[in-house]
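Excluded from the complex is one protein chain; the other protein chains are retained at their positions.
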Amino acid sequence: MSSQTARSNLMALPAIAWLGLFMIVPCLIVFAYAFLTRGLYGGVEYTLTAENFLRVIDPLYAQIFLTSVRIAGLATLFAILIAYPAAYAICLAPKRLQPILLFFAVLPFWSNYLIRTYAWIVLLNREGLINNALRWFGYDGEPLSLLYSEGAVIVGLVYNYLPFVILAIYSSLSRLNGELIEASRDLGASRVRTFWRVTLPLTMPGVAAGGVFIFVLSIGNFVTPALLGGGRFQMIGNLVYDQFLTANDWPFGAALGMVLIAVMIALLLLQARASARFSGETAEARHG
Amino acid sequence: MNERMSKPVLSVDMVVKHFGKTIAVNGISLDIRENEFFALLGPSGCGKTTLLRMIAGFEAPDSGVIRLDERDITRDAPEKRPLNLMFQSYALFPHMTVWQNLAYGLEMEGLPRGEIATRVDDMLTTTDLTALAGRKPAELSGGQKQRVALARALIKRPKVLLLDEPLGALDKKLREKMQLELKRLQSEVGITFIIVTHDQEEALVMADRIAVLRDGNILQCGTPQEIYEQPANRFVAGFIGMMNFIDGEIGTDALFRAGGQALACDLHGLKRNAPAVLAVRPENIRLVSDGTGIAGTVVDVAYHGLDRQLYVKTALSPAPLQVRVAAAGPEEAAARTGASVSLGLNAAACRLFQE
Partner (left out) sequence: MADALLIKLTGRTILVLVFGFLYLPIAVLVLLSFNESGLPTSWSGFSLRWYVSLAGNSDILHAAWNTLVVAVVATLIATVLGTMLAIGMETRKRRSTPLEALAFSPMVIPDIVLAVALLTLFSRLNVTMGLHTIIISHVIFDLAFVCSVVRARLKNFDFSIVEASRDLGASSFTTFWRVTFPVLLPAIVAGALLAFTLSVDEFIIAFFTAGAGRASITLPMQIYSMIRFGVTPEINALATLVMGVSATVLLISQWLNKEQMTR
């Protein structure tokens, strides 16, 4: 090992230690818990079992799992359908405006998640703004119950994570060499064909990155289903929360958490491989 | 050889450097004399930059010794070596002004403030940068950055100044101007310069001596004239300037034969009765009018202002020979595509090589 590598490792060491101690070790403990038995009065008993994972596929919980996948999938789909045109529109704007537009597109993402979710309660409420607006336009039926539904949860997720998906797609769109588009047009392809045959395939890594991001964050989400889905509506995140804080079944909660981690790792690996295949720019030389 | 009796200021002795399995510098030895303008010339990947970085102290040789004024500096840290490097990217500190960039190296020597100020101001005057003293690097043009980088290295009054492709980032016009500028500055300050370049013209114009490198070895070391007129091998011959190569063989009668022609050249110890390559520069081929020369047809003409380059197809070689003729004058008539010409080679200026 060269002295430079030794110095670099030394610099990274405190952070590695912190992450190891407070992220890796706790995750390993949770992983171990997932194979233990629930104690009588909370806590755990050291009896090895695979029962916690079997319970995950119990119809009752499998149902929640499938709901979570469906909701996360729909949120991902809608977010991409909105974010792609949005990112494209930002790319069409004058060059000096683009960073500003992008900054303001991403700004809400860094502000308080709870508050942004709460804003939708105000909008979707039975006495909320949308119902008010409808009445103002002459609608006089029962107020619509928009809140506390799967739809509300999906809207909340799309709203909260859209900025990041725009950012991911924009960064791959803006890296696209404009001459490629011109070359395609020059070779006789229409705008539409150029988009399908050149632009879209080349920006798939951005779409994949944004899509995986919103899917992973949605499927393990706790706040949005809790606030916009109403008390009884559950996704995996809420189930994990319940096992730890109300049902006191930590081993089962641990198993559910591990399932979330497994889904996350699988998707990230898939995305890394897909974007490597699409862009072929993995073996880029580093400085020097 | 143009022998100078001054002692070597820097000597590199059997220096070897590997990067993983690839060998970057393969046992190079060099003596660089006081006040010399020395060029390390070669294509990219030949090891010239690695050699320079080992002299500066940024890479450690696997084996071999580097001496400065007869003192072994091989293991010294870069900041302990009384020589300075001008970086290819200039490496100006972006958060400091021109003045602060120049003062930095003197501050590191712990000089008193007053002396630093005097020396910085003097150097700014010498390099004509006084008006830019308060600017930051981002506010400078490429040529100005280059001058600041040079000034920053020179102000330390190093024993040896190392320059890594100092003109590489400049456009052609500015490059030619700065070549002369650098040469003038070098003789003015009396510091030994070692320059790394891949541009043979740059090396020929500026250097007192040139070492041509390839694959981590020195192929030839000598004055520009020696390298141009007596290249040591086929690679050097082809790398420096324009060159025609003619494949043929040396007969038992010591004549070089190719395409039905025989030529008497200096064999300088080459094997007889064996294949050989003849190298001749375009300016050493003449058009002859008495019909005794080698017959050929002009296939292409390139106009260069002062002269023309003719491409003449002959029986000597599959590729057309390059011939340089004056743009105006009696040879003008031949300078058109399709013309039949007769060529004469200046045998004294031809070189023979055997692989």
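Order of writing sets the chain letters: A and B. Residues in each chain are counted from 1.
The criterion applied here is as follows: a contact is a pair of C-beta atoms (placed from the backbone, for glycine too) under 8 Å apart; a residue touches a chain by one contact, two chains touch by 3 or more.
Quick caveat: nothing in here was measured; it's all calculated off a predicted structure.
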Checked against the full complex, the residue among A:129, A:144 or A:200 that touches the missing chain is A:129
Missing-chain contact among A:35, A:65, A:148 or A:244 belongs to A:244
Missing-chain contact, candidates B:17, B:156 or B:198, resolves to B:156
By the contact definition given up top, give the residues of subunit A that touch the hidden chain. 2, 4-5, 7-16, 18-20, 22-27, 29-30, 33, 82, 85-86, 88-90, 92-93, 99, 101, 103-105, 107-108, 110-123, 125, 127-129, 132, 159, 162-163, 166, 191, 213, 216-217, 219-223, 226-227, 237, 240-241, 244, 250, 253-254, 257, 260-261, 264, 268, 286-288
Subunit B residues that touch the omitted chain in the full complex: 56-58, 77-79, 84-85, 87-89, 91-95, 104-105, 108-109, 136, 138, 152-153, 156
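Everything that follows uses one rule, which is that only the chains that are shown with their structure count from here on.
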Inter-chain centre distance, subunit A versus subunit B - centres from mean C-alpha coordinates, in Å: 57
